[in-house]
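Here is the structure we will look at.
A single protein chain has been omitted from the complex, and every remaining protein chain is retained in its original position.
Each chain carries a letter (A, B and C) given by its place in the written order, and its residues are counted from 1.
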Amino acid sequence: MNFLLMEQPIDPTALRAKMLSPRAGAYCSYEGWVRDHNEGKEVAELHYSSYDQLAPSVASQILSEAKERFSVDAAIVHRTGPLQVGDIAVWVGVTAHHRGDTFLACRYIIDNVKFRLPIWKKEIYTDNSEAWIENNHCGCADPANLQIPHKHEC
Amino acid sequence: MNFLLMEQPIDPTALRAKMLSPRAGAYCSYEGWVRDHNEGKEVAELHYSSYDQLAPSVASQILSEAKERFSVDAAIVHRTGPLQVGDIAVWVGVTAHHRGDTFLACRYIIDNVKFRLPIWKKEIYTDNSEAWIENNHCGCADPANLQIPHKHEC
Amino acid sequence: MLVKVLYFAQLADFAGKSEEQIEVTEKSPASLYADLRATYNFPHEFKQLQVAINHELSAHETPLEEGDEIAFLPPMTGG
Partner (left out) sequence: MLVKVLYFAQLADFAGKSEEQIEVTEKSPASLYADLRATYNFPHEFKQLQVAINHELSAHETPLEEGDEIAFLPPMTGG
């Protein structure tokens, strides 16, 4: 299983080491970092909550789709709980024979992680106010649409 | 200057650490690894030679183009000399506010590195034969064409 | 019949709890959500939410069974 939800800080060096293979010529990784601001407000910390019994099957489905479409090996790790500015919220690693597949697969995976993985982000601001983040994608909830986040409109 | 040619092994952990910024929300990195095979032959090692007095200005130009087009911070490190299977031949790191820019810029940079940076690769095979690699892009040498490796035909 | 409802994110905040047992008379998730929304002032329309039954994403009209665990999921915002 190449998916993990973890409350401890994500270690990209250790995760990268697990991807090494003498048959792979290309490695692409993506990290989402906690920024110090969002939409004009100063962020003090984030809090991610997750649906732990559902997330693994969704992640497994996303990874299977990426492997099938792009012939890659790939893994996803997502942090949960309280995060500070600069922390890694999510890590995606992809290897393949050639670079084109790694970029396409890595982008596919992170887009689908944001759209389909049952995780929710609350921002806590420096003025102590807080807010659950509204996503940028639309709120339509038909699972049939969720495979192609960039192509459907609501 | 966010470009380095180095004979020593590339350390992606140290390079990533230099990219950290509390204003960046997205980090995409790419690594080219030495594979144990290429076009049916078993690779024992690679040897990269470089034009050291020209490479920095070309790299700087590629990075400037990426920063202007995609609003990113970015860096390139390329190994020279003899490399073993599993070694990192090239590393590209990109940060930005949002993920889309990091993927586009990272892809733009590595494509242009392969096409424009004055570095040449010789493969040494397990049967002791060797060969300078022919590139997959065309051999036309008009610098005006070199900006858009995917769009020109020769 | 008795079902267990799981709450996440905003819904957990509005409900003030992460789960509860509910006695339902209708098998429709839409009907159950309408009742819960009236009780807790949930901000979402039913069609904005995904439905998970027994930890699997499920169609909105899936009939509920005795002992099911159901969750109404706000749009996801991980990553």
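Here, contacts are C-beta pairs under 8 Å (C-beta built on N, C-alpha and C of every residue); 3 or more make two chains touch, one makes a residue touch a chain.
What you are looking at is a predicted structure, and each value in this text was computed from that prediction instead of being measured.
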(request) Would you list the chains present here that the left-out chain is in contact with? (result) B
(request) Using the definition of touch stated at the top, determine which of B:10, B:24 or B:90 touches the missing chain. (result) B:90
(message) Which parts of subunit B face the unshown chain closely enough to count as touching?
(response) 32, 48-51, 53-54, 57-58, 78, 89-90, 110, 113-122, 132-135, 137, 139-141, 143
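The definition used in the following text is that only the chains that are shown with their structure count from here on.
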(message) Using C-alpha centres only, name the chain that sits farthest from subunit C.
(response) B
(request) Name the chain with the Cα centroid closest to the overall protein Cα centroid. (result) A
(message) Rounded to a whole Å, what is the gap between the Cα centroids of subunit B and subunit C?
(response) 49
(request) Indicate the whole-number Å distance between the mean C-alpha point of subunit A and the mean C-alpha point of subunit B. (result) 25
(request) Identify all positions of subunit B at which a residue touches two or more other chains, and write them in rising order. (result) none
